[in-house]
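All protein chains but one are shown in place.
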Amino acid sequence: MEYQESERISRWRPLIEDFKHTMYLWRKNKLAMVGTVIILGFIVVAIFAPVLAPYDPYQQNLHNRLAPPSREHLLGTDQFGRDVLSRIIWGTRIELKIILLVTAISTTIGTIIGLISGYFGGVIDEILMRITDMFLAFPSLVLAMAFAAALGPSLTNAIIAISVVTWTVYARLVRAETMKIKNTLYIEAIRALGAGTFRILFLHILPMTVSPILVQMTLRMGTIILTAAGLGFLGLGAQPPTPEWGAMVSDGRLYMMNAWWISTFSGLAIALVVLGFNLLGDGIRDILDPRLRR
Amino acid sequence: MKLWYFIMKRLFLMVIVLFGILVLVFFIAKIIPADPVGALLGGNAPPELIDELKHKLGLDKPLIIQFVDYIKGALKGDFGVSLKTNRPVIEDIKEYFPATMELAIFAIIIAVGIGIPLGIFSAVKRNSVVDHFSRIFSILGVSMPVFWTGLLLLLLFYYKLDLLPGSGRLELFIIPPEPKTGMIILDALLEGNWEAFWDGLKHIILPAFVLGYASSASIARMTRASVLDVLRQDYIRTAKAKGLPKRLVIYKHALKNALIPVVTLIGLRFGSLLEGAVLTETIFGWPGLGRYIVNALLVLDYPAIMGGTVFIALIYSLANLVVDITYAVLDPRMRI
Partner (left out) sequence: MKGDLLTVRNLRVIFHTYRGIIKALNGVNIWINKQERLGLVGETGCGKSVTSLSIMRLIEEPGEIINGEIIFDGKDLLKLSESEMMKIRGKEISMIFQEPISALNPVFKVGYQIAEAIAHAENVSIKDAYGKVKDALEMVGLDWKRTMNLYPDELSGGMAQRVMIAMALVTKPKLLIADEPTSALDVTIQAQILKLLDELIKEMGSAVMMITHDMGVAAEFCDKIAVMYAGNVVEYAKTEVIFENPLHPYTKGLLKAVPRIGRTEELEGVPGMVPDLVDPPPGCRFHPRCSERLDICSSEKPELVEVEEGHFVACHLFHGGVRA
């Protein structure tokens, strides 16, 4: 009979439909696609930097300082005669390193705090939340600056400083999710079966929070780069001669009048990568938004 | 009644957080591995001199005592003396803060003035040319680093076109107004000092725009999303079913609901304006609190660092408080 057929298919249909719908939305969202392309490009350049860069980013050539863009130096040279293009290409590695480390550190700290806070509630929750509020009471760049300066300007310290400022986002997110999840029947059942707290937290609750964490991670990456660039610009990040983009913009500032290319192109690199992450993040947000899925 | 309770609760929380801020800043200052005293006196200073200065600055007392002194001082508004300017930090803050305030106010005006209309237009006329332009404008705004935008605009308007001044708040030859509020443009207006007024305006417009641009982008996006969301609600359908003209429906029914999250956003953006101010002031040589803190950080002038950071955190927290209260006032559902 006809309706028995449709009943069998109907169990899988919603899942398949959902996936097809997601892919459709992804493709349809041109901006998300552009973002994806940019980010992939960024990663590729970072990986293949030694091959792609025409010159050694540290090699100075004082005979050719502040040379405008030309065929030998597509983006010109800086105040030490170094090739701007090569420095930007190698800079992708630094940015990538920053993103990965900051994300790793901040998600770890944030998730642990979030899990504990959300699961145990009560006094522990209050204390942890007040601590989180403390960190959130500062504009993040200012706090990062303070930490970076206090620890001593260097790339590593900048990474630590930015992580210090970013973990709160994950803490709040994971706490909210944990609070939602901990009261479900599923968790109650597991608890009734005698699972220990540690087990519950890490083997059961944590996996269910992974998806919103991933989304948030993507959304945060643009901010991380901007903060890192800000620190670099102020001299609180990677120190010369490291080709960090923010620092390069700062270097070029003195020569804006006659050698505009130094600041302009390094800043453009920052803008482009942040744009890519923002487009991607927007796209993901649009795709996951239940209301827009109709 | 409910509203007052809400405000009291928030104020109480804020006090706790402020205390936490003081603790955090103290912690930061104390983890400085570099020796500020040594940096001040130079590497080869004799040990007795170092000890003397340490004693003078109270750095040889046990940590707990230092902390208590610090808190006592902070509550009075005394953050010590800046190692660089040799003035009490609080004086420095009083001098530089109005400049930042002025910049922030103009930036917000620009941000809201551009952002909200753009967002509304985008939502109402979806997928039109303006909508596309607005979305590109917005996404660029939140992607471009503030200092880069600033530099580019400086390059264009100052270096190449020579239309606007490059730094500072007033040209040297202009007589500044009596510092009543410390905000040059406002003071000039109050005094009728038109020269200073126009010149001040010329000086502030570029940094305010740069600072406000990112916020305007954010506000435009938020407004658009919020308006679109509200237009989908049942009560909009009811309003139309009552026969109300579309314009009325949008401007009255939709906007009052849609602007609520936008107001929150404006308040939150105020916080990021403070961040952006740090960078913008550096680029435009604007003598505000941001630049003050940056300079303090670079030379490890730690009383200034501590005082400045606490002050910024205070302002930021106040801004958030105001936002929360405004939100509660606007949205009757929020008065929990």
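Should a chain be cited, it is by its letter among A and B, assigned in written order, with residues numbered from 1 in that chain.
Please note the rule applied: contacts are C-beta pairs under 8 Å (C-beta built on N, C-alpha and C of every residue); 3 or more make two chains touch, one makes a residue touch a chain.
Everything numeric in this text was worked out from a predicted model, so none of it was measured.
For the options B:L244, B:L268, B:V299 or B:L321, the residue in contact with the chain missing from this view is B:L244.
Touching the chain that is not shown, out of B:T85, B:T181, B:Q233 or B:T326: B:Q233 (per the contact rule at the top). Taking the complete complex into account, B:N257 is the one of B:S143, B:N257 or B:N320 that touches the chain left out. Panel shows chain B; residues 233-235, 237-246, 253, 256-257, 260, 330-333 of it touch the chain omitted from the view.
The criterion applied here is as follows: only the chains that are shown with their structure count from here on.
Chain geometry summary: the mean Cα position of chain A and that of chain B are 24 Å apart. Here chain A touches chain B in the complex through residues 31, 130-131, 133-135, 137-143, 145-147, 149-152, 222, 226, 229-230, 233-236, 246, 249-250, 253, 256-257, 260, 263-264, 267-268, 270-271, 274-275, 278-279, 282, 291, going by the rule given at the top.
Of all the residues in chain B, the ones that touch chain A in their complex are 13, 16-18, 20-21, 23-25, 28-29, 31-34, 139-140, 142-148, 151-152, 154-155, 159, 229, 232, 271-272, 274-275, 278-279, 282-283, 293-294, 297-298, 300, 305, 309, 312-313, 316-317.
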